[in-house]
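Have a look at this one before I ask anything.
Complex shown without one protein chain; remaining protein chains in place.
For subunit A:
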Amino acid sequence: MSLTKLDQLYRQVILDEANHPRHHGVLKAPTHAVTLRNPSCGDVLTLQLQVKDGKIQDAAFAGSGCTISQASGSLMTDQIIGKTPAQVAAMVTAFSDLVINGSVPDEQILGSAAILKGVHQFPARIKCATLAWKAAAQALTEGDQHD
């Protein structure tokens, strides 16, 4: 058993993030909300955003899923607060490239969310990691349509 590879995927900080997620719950006054599912595995994630003055003021996620999807939800919400929708869009692309390829030139824009890069060694789990980020992209896109 390749423990190194598994240890990279399940680093303690990722386990902690999943077991004690930040921004888990619901917002009082969300401006954007979306619920996404991974139909093949049953993971479900609801993301709420409060966007004001061109910035993500607050974010919260809820739902159920594996360690990777829960840790990703925690890290993602924490990283997008304070960013503009355009910045978040760039982060979504960078995160997707990172977990598929294992590296990306602008990794630093992801902050601590980049710790999930170990997922690239587990192609079956990429969808778990990207679910939260896809929700962020969709919430902001759909929000734009209603503005």
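Here is the rule we go by: a contact is a pair of C-beta atoms (placed from the backbone, for glycine too) under 8 Å apart; a residue touches a chain by one contact, two chains touch by 3 or more; residues count from 1.
We take it that contacts and distances are computed from a predicted model.
**Q** Have a look at "Multicomponent K+:H+ antiporter subunit G", "Succinate dehydrogenase / fumarate reductase cytochrome b subunit", "cysteine desulfurase" or "Aspartyl/glutamyl-tRNA(Asn/Gln) amidotransferase subunit B" and point out the UniProt protein name belonging to the hidden chain.
**A** Spelling it out: the chain absent from the display is recorded in UniProt as "cysteine desulfurase".
**Q** Of A:34, A:92, A:109 or A:128, which sits in contact with the chain we cannot see?
**A** Checking the options A:34, A:92, A:109 or A:128, the one contacting the hidden chain is A:128.
**Q** Given the contact definition stated above, which residue among A:31, A:46, A:67 or A:93 touches the chain not shown here?
**A** Of the listed residues, the one touching the omitted chain is A:67.
**Q** In the full complex, which bits of subunit A touch the chain not displayed? Write them out.
**A** So the residues of subunit A touching the unseen chain are 1-2, 5-6, 9-10, 12, 15-16, 40-44, 64-68, 122, 124-125, 128.
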